[in-house]
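Excluded from the complex is one protein chain; the other protein chains are retained at their positions.
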């Protein structure tokens, strides 16, 4: 038996033993998603049990080095773990910006002490991280941020505000872009700072969206003291780290497109048949039939492209700036998907709450409205087009 | 009887007497269109007879002042002439860039001598004028033109080349933009010059398009001597005149969109039924049916807009820079029309010549290819969008 | 048909704009929504509008109306659209009131139209049944009984249904679901036994209801027009309502565009206002062209109604399809150009987007109107 086969056997039996039965049910509601964090540590339920077990094993971050709490697995082994989890229908034990965004840049840019201190907490879901990038005045022009950190000898003093901070009202710590040198050119005076959201001077105000309540917050910092060893990388080198982190974020958002965000659990053709009628097994309205087919074809093309990029990456050609394409097309496609559903479901998909609409219909209304943010957050579609034109096609400024 | 009614009666009887019967048949071929010019004067046919009569009356340019050979009519009277001509199916006696482009700017910018000299010839179709604007290096950036006219004391010496000169191989005279001051800022050193295409040093080479032969030429000037009294307006003020002329050209091209340029003489729905089949009186293929309906709706919206602009102009609000919209939408729509026809007529509309295709099918292929130039000539669609954004919406540079 | 407004029409439009700016700006819709106002509109304000003549623009003077036309009414709709005014112009004046105007007998007209013109009575048309507009897809049955008609069925998306003083119900007295023949219109009291009205909260904050009919019995005098020939009235009314709604949409999309152009001129990014970016400029210019075309076709359709032109249905479909497509494009572009702030509830542009989609699906989406246009044109 090859090493991989025996690894698969061990993974199988470990998972069989460790994954609670309730964690093998499909994720159905937002509440089913576990984000970890300090508050979670006080709970005593299957979600926490599953997180503790998988986290101790390091398999929430299977390929991170074992010395930082990761699984220390090879890519092949990690793929086996993933396959075996999928086979038994095991839920992800943890969803976290620590894993998808912060961790990778800490591994690349943090010093040894920082890695030892922060990475194991991420692996085990002990700290819920949030991202302090955007500011009210600086949208697509992220680097024009104004939030500043002054060197006060033994600490930095942070003043300013952030916007679009997802789950700032629930998170424990923040990774934050701050201006440490106001005199430097705008890309050079930025640093990458970590700090505790429980620090005095941090206040948070949630943002209501057109789709209703949201995880987004506006976050205000007034004379927040941050120890100096919580800066990552060199002073003033925050922009480089920020850009790398954005690449991780974009692949994450671009890949999210489908299945997430609720909406009808049935296929789009089934929705079409229900709301527009069916004649001889076909969607009755030919215009809707064509739109559904067009969407499904495009979806198929996009998923082929995602798989091709993954295969190319495995074969040694990472996508680089081409990854902007996934953010761009994935989010535009998700918007199109919801517009299509709205047009199929007609006035039944335009209810806000209460009588006259099914839960599924009301969810679709909200999901549709929420999808407008997709092509803005994490870098607008226009920014992605600029990146593609400049860095992939080489068109001059 | 009101003055207008009696004018109508007089116009009726004059037209009845003067318009030869053969000139009351619809225009069917390119050759049916009369451009006038020196060569035409030697002909002795109904087209020339009709041109001579209408020209002498000044009704080729009904609202131009009578002192310059025009009809001297009021707008109401001119409308009556138009209506009465349409009533008996009279063809336009003359198609001419002199009337649609040069004349209006001469009326506005030329000196008295020039008006007396050139306008009557235009009215009577004695001179075929062509337009010397574009140059190979200067496309949308018209003002970067290089063709120069040097002041040699008693004459200008013109050297350079022009491209896209329609009918340069048939025209008698050219109105031409030339650089008279190479040291001035690019918009300031340009003058508006008229000269005879029979002058020594003028050579002409026709341009073949993707659609086949074309009226366009490349025109070369080598030491062409031009008398100094053939400059219009002040030296160096050519750009102002050029822009005004372009407005006239744009309204002309935008208004052309339909009916011109051949293609099937039947309606688009009839073409669709013939080539895609018919079920219960409907176009058999639902996708084609929708596309046809969409196109016809857009056509209806556009023609309503053209009529609205005309009514607004009559009511005292001329379109101004908004006229770019007509050039933009009219030409894009003509392109769409041909793409729609191609898609309906299928492989039968992709023949080049010879067996297997009807004359109508072959004409459609050429017309489709010709239409690609529509959104480029006379100011590209991109230039029109720039104008609308800047001059209508007031968006800053 | 004139495609420019007369001085009187311009004046009417200007007055409407000023009145609305003062009395019913966008914040009024937000207030009604946030207060979860049970009526969903301000009836006092409606009375004021009626006093200006808006409720009776179309109606003969003998019923207290102004006896003007759709071009005039269209200007009021357009201005209401600009400020997302939540008032029963469409439901009461054009839809249900239109049924009485087109098909009612003298008694009905005198009673209903006079009260509507005075701003004292609200009406609703209970027509649509599924999730989509489909005029003759009526399954609701009206059976003749000794004491009148018994109605059974379920109506969706009844605009202003829960506050209506009278409801016009479209039901089938003969024929099959989908037939044009066999429809009959009934003028029904909302208190009728067996009639159940449920308010449905829509994404645009405007009023809509479910109307359920379970052995609801109405008198023979409640019939509007001829039994079984209701489609003759209904089709005319729907065409007119489609054009009126198009005029409202023109106002909404024009205002959303104007707001967006203003935003492009003030919002700074990368050290310059974003209106300097050529990609955004070109998109804005394209929207401008769409709006110009939309304005022309709406005006032509309004004029066609007043001239009782035979092309009215054709133009109604043209206008609505064009408005649907334009409001979709402009709503979505507006949000995208506003960026993050555009998707917050705090910023008004989101209210325009929500209203946009509801209007698109009211009285026929673009595909439906394309199909009808083709049928009318003989293909």
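Labels for the chains are A, B and C, by order of writing; each one numbers its residues from 1.
As a working rule, a residue touches a chain if its C-beta (ideal position, glycine included) is under 8 Å from a C-beta of that chain, and two chains touch if they have at least 3 such contacts.
Keep in mind that this is a model prediction, so the values were computed, not measured.
Asker: For the chain that's been dropped from view, list the shown partners it touches.
Answerer: A, B, C
Asker: Who touches the missing chain here, B:89, B:227 or B:346?
Answerer: Final answer for the missing-chain contact: B:346.
Asker: Of the residues B:275, B:302 or B:326, I need the one that contacts the missing chain.
Answerer: Answer from the full complex: B:275 touches the omitted chain.
Asker: Quickly run down the residues of chain B that touch the omitted chain.
Answerer: Contact residues on chain B toward the absent chain are 134, 137-141, 144, 163-164, 207-212, 275-276, 285, 287-288, 342-343, 345-357, 365, 369, 372-373, 375-377, 380-382, 385.
Asker: Tell me where the left-out chain touches chain A, residue by residue.
Answerer: 269, 272-273, 281-283, 289-290, 292-294, 296-298, 300-302, 304-305, 307-308, 311-312, 315, 322, 325, 328-329, 382, 384-386, 388-390, 392-397
Asker: Which positions on chain C touch the chain that was left off?
Answerer: Residues of chain C in touch with the missing chain: 277-279, 281-282.
Heads up, the rule we're going with is that only the chains that are shown with their structure count from here on.
Asker: Among the chains here, which has the CA centroid at the largest distance from chain B's centroid?
Answerer: That would be chain A.
Asker: Could you work out how far the Cα centre of chain A sits from that of chain B, in whole Å?
Answerer: For chain A versus chain B, the centre distance works out to 57 Å.
Asker: Using mean CA coordinates as chain centres, what's the chain B-chain C distance in Å?
Answerer: Centres of chain B and chain C (C-alpha means) sit 44 Å apart.
Asker: Report the inter-chain centroid distance for chain A and chain C in whole angstrom, where each centroid is the mean of the CA atoms.
Answerer: Chain centroid spacing, chain A to chain C, equals 41 Å.
Asker: Mark out which residues of chain A touch at least two other chains, giving numbers and ranges.
Answerer: 287
Asker: Would you pick out the residues of chain C that each touch at least 2 other chains?
Answerer: Touching at least two other chains: 367, 370-371.
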